[in-house]
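A single protein chain has been removed from this complex, and every other one stays in its place.
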Amino acid sequence: MKNIPISALIGLFFTGLYFLTALLAPWIAPYGMGEIVGDVWEPSSSEYLLGTDSIGRDLLSRMIYGGRTTIFIATAATILSFVTGSVLGFLAAVVGGWIDQVLSRFVDLMMSIPTLIFALVVLSVTPVTIPMLILVMGLLDATRVYRLARAVAVDINVMDYVEAAKLRGEGRGWIIFREILPNALSPLVAELGLRFIFMVLFLSTLSFLGLGVQPPEADWGGIVKENKEGIVYGIPAAIVPAVAIATLAISVNLVADWVLNRTTSLKGGRGG
Amino acid sequence: MVNLLSVKDLKIGATVYPPGEKPHDIEIVKGVSFDLEPGMVLGLIGESGAGKSTIGLSAMAYGRGGVKITGGEVWLNDRDILKGGVRGLRALRGAEVTYVAQSAAAAFNPAKKLMEQIVEATLEHGRASRSEAEARAVELFRKLGLPNPETFGERYPHQVSGGQLQRAMTALALCPQPDLVIFDEPTTALDVTTQIDVLSAIKEAIRDTGVAALYITHDLAVVAQVSDHIMVLRHGEMVEYGTTDHIINTPQEEYTQALVSVRSIEHEEKAPAGDPLLKVDGVTARYRGTNFDVLKNINVELYQGQTLALVGESGSGKSTMARAITGLLEPTQGSIHFAGRTLSHYLANRSKEDLRELQMIYQMADVAMNPRQTVGTIIGRPLEFYFGLTGAEKRKRIIELLDEIELGEGFMDRYPAELSGGQKQRVCIARALAAKPKLIICDEVTSALDPLVADGILKLLLNLQKIENVAYLFITHDIATVRAIADSIAVMYQGNVVRYGQKSQVLSPPFDDYTDLLLSSVPEMELGWLERVVSSRKMVSAGN
Partner (left out) sequence: MHPVILLIAQRIALGLLLLLASSALIFAGTQILPGDVAQAILGQSATPEALENLRRDLGLNDPALTRYFNWLFGAIQGDLGTALTNGKDIAESMGYRLKNTLFLAACAAIVSVPLAIFLGLLAVRYHGRWPDKAISGVTLASISVPEFLIGYIVVYFIAVKLGMFSPLAMVNDSMSFWDKLNAVALPVLVLTLVVLAHMMRMTRAAILNVMQSAYIETAELKGLSSFKIIYRHAFPNAIAPIVNVVMLNLAYLVVGVVVIEVVFVYPGMGQYLVDHVSKRDVPVVQACGLIFAAVYIGMNMIADIVSILANPRLRHPK
């Protein structure tokens, strides 16, 4: 663990910072989430570090609470997508046969419709609540995780060492958990980071379109939506959450990149 | 006589990027010098990592990947090409010096016709007009024994066979009428019966055109057929240099002597005794979704403590046979009897005892071991799984096995990536032995190894057979290996066993046509072997 490159350290630092802020939001935020404390769109001052928003709430406090919502939903959806996608992907790869056929063709079909479009179709009839958002985002994204998990597991499943285990008479449990999983873990962990970023962007986009987190609650995408009129008057309040989204995404990306590189160098190994 | 090529104190380095360490420079070639006269052939021989390809490419001042020439001089036609600059090099490559790659299949552009690629360098350097160049190419096709030489160039690379492509690559190298051709393992990827044709075609083409050549290979018997001089390399340094006769017949250095005497293991064949341990009875098999049999009515037997070698070229069905016996591919007809029982065709229906007594060792030891498990875990798992050994008892047995494969206790906590190729294969052998099997299937277990390392593995296997009284089903394409290890032999060709019996009987005349072709195609470490075989074949075909 000692040779962490500087880019990964920066990534780890900011990722940690955002998650901590999300956890400790009520103790850190200077004002309440919906508390109107000043005039509309006040510039940044010592009182309001990031200024105020379209109806005079402290932007920094809203950012902190909004980040909590964004990170919570994205994390929950990522976990859902990962658990569903990787369990089914591994199952399809190891069992094969009709289970693999049915699952894979269904995923092909799901992926033939752009995710955002399909999410909009579903959200047009479902109540837009946080659990529903998590469910829709998580399940739609599970198709991507399924593809990766299946591909990785299929690659490993044809290795001679897995064949050797089968010839030894090992059960399916040993093969999945002792032979395949340890070798599939690194690419999956790196993918976890990328999926999380995708969830943050996806949720922000939905909220920005007015189809994500509903007022008075707000996530970062929602804060952009609330303040977008200000842009035309040269008020950058809508840019602030956008910057937060981008820095979080870049940080997680840096960490994921590092995990992935570590994997490839392990494969290379010595004497290879 | 003036030298065509003169290499002086050549040093070549590369930057390596080991995981978890800072990138650093290593020296691949450590001060090598040699001269080559016009029209002569110099063989560069060595094991993998000896730097032979790197030295060969330095005659074109070319470094593959991150490889850089760091010192010395390379004189070609009386000028130092390392000082020629980019333009000088371009003028030289493809004109004065040309290159024949190991894998012609990869070295030809898949999107262009062969003729276009073969005459390209000639036209580029203005060494002939298009019509002259094409006429020259057709002439070369004819000389190299390619079918329909007039129209051969109209084909795309994927439309011709591997052996033909390798000859087309030779035509590509000879078309500009260069002074020097670098042959980089041109026959290594070919089957042995194809290799001899390509080899003799190359040799004739060299002789007829009077071109000089550097011939790079790991196979001393092959290089002995084509070169005038041989340089033996090891770890980037020259071990010995001399005429081919000198290197083959009176080598001075210990390393060269070892290379010459490799594969000369003597093994006295054992006669069948008692009931057969394995009896393959009329087995026919095909892959799912295909409609032709890859195994056709196979009948062979193997006795306890003995070795049956399955010999054949790629596509002969020898590896499929291993899959049928292990239960990975269900035969469509026939039965397999093992240790007095009839084995189920399905892996899932075999008893734990069936599985334990029948172990397997693979060709690629790298992928036969889980990279995330230590050597101790890898060898320990069968002990735990079949015998329920744990703790100190298991550890003791692992150490015993490590001693048996001549590695020792120190290897227990290492990961596969930390082992050399030969060590990896030894660990795989230990894993098979741990199950105390009656039969081990060895699928090309020495093919991926350097000759000396392979020799060590074969000796170990023979030794273990004596101690453990285990039988081997030894699958290989290499006749020398068969001679070294087998008691009985089955020669396979297109899914059939064409010849089967005790080793002495299979390897002595009268032969069937295929076995004759196969046996006579194996290069022997002897001057003039190639001419002898080729002329005797010509006589046979003239006689027909």
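Read from first to last, the chains carry the letters A and B; within each, the first residue is number 1.
Convention: contacts are C-beta pairs under 8 Å (C-beta built on N, C-alpha and C of every residue); 3 or more make two chains touch, one makes a residue touch a chain.
Just so we're clear, the structure is a prediction, and the values are computed from it rather than from any experiment.
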Exercise. Tell me which residue among A:L24, A:L109 or A:V158 touches the hidden chain in the full complex.
Key: A:L109
Quiz prompt | Touching the absent chain when the full complex is considered, from B:Y62, B:W75 or B:Y255 | solution = B:Y62
Quiz item: Considering the whole complex, which of B:L89, B:I399, B:L460 or B:V498 touches the chain not shown?
Solution: B:L89
Practice problem: Can you work out which residue in B:S103, B:Q177, B:T193 or B:S447 touches the chain that's missing from view? | Solution: B:S103
Quiz item: Quick one: which of A:I4, A:V83 or A:V121 touches the chain that's been left out?
Solution: A:V121
Quiz prompt | Absent chain, residues of subunit A that touch it | solution = 108-110, 112-114, 116-118, 120-127, 197, 201, 204-205, 208-211, 221, 224, 228, 231-234, 236, 238-239, 242, 245-246, 249-250, 253
Quiz item: When the complex is taken as a whole, what residues of subunit B touch the one chain not shown?
Solution: 60, 62, 64, 89-95, 98-99, 101, 103, 106-112, 117, 120-121, 124-125, 156, 158-159, 172
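The rule we apply is simple: only the chains that are shown with their structure count from here on.
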Quiz item: For subunit A and subunit B, what's the span in angstrom between their mean Cα positions?
Solution: 48
Exercise. Within their complex, state which residues of subunit B touch subunit A.
Key: 18-20, 326-328, 347, 350, 352, 355-356, 359-360, 362, 364, 366-372, 381-382, 385, 415-421, 431, 435
Quiz item: Across the complex, what residues on subunit A touch subunit B?
Solution: 3, 159-161, 163-164, 166-170, 178-179, 182-183, 262, 265-272
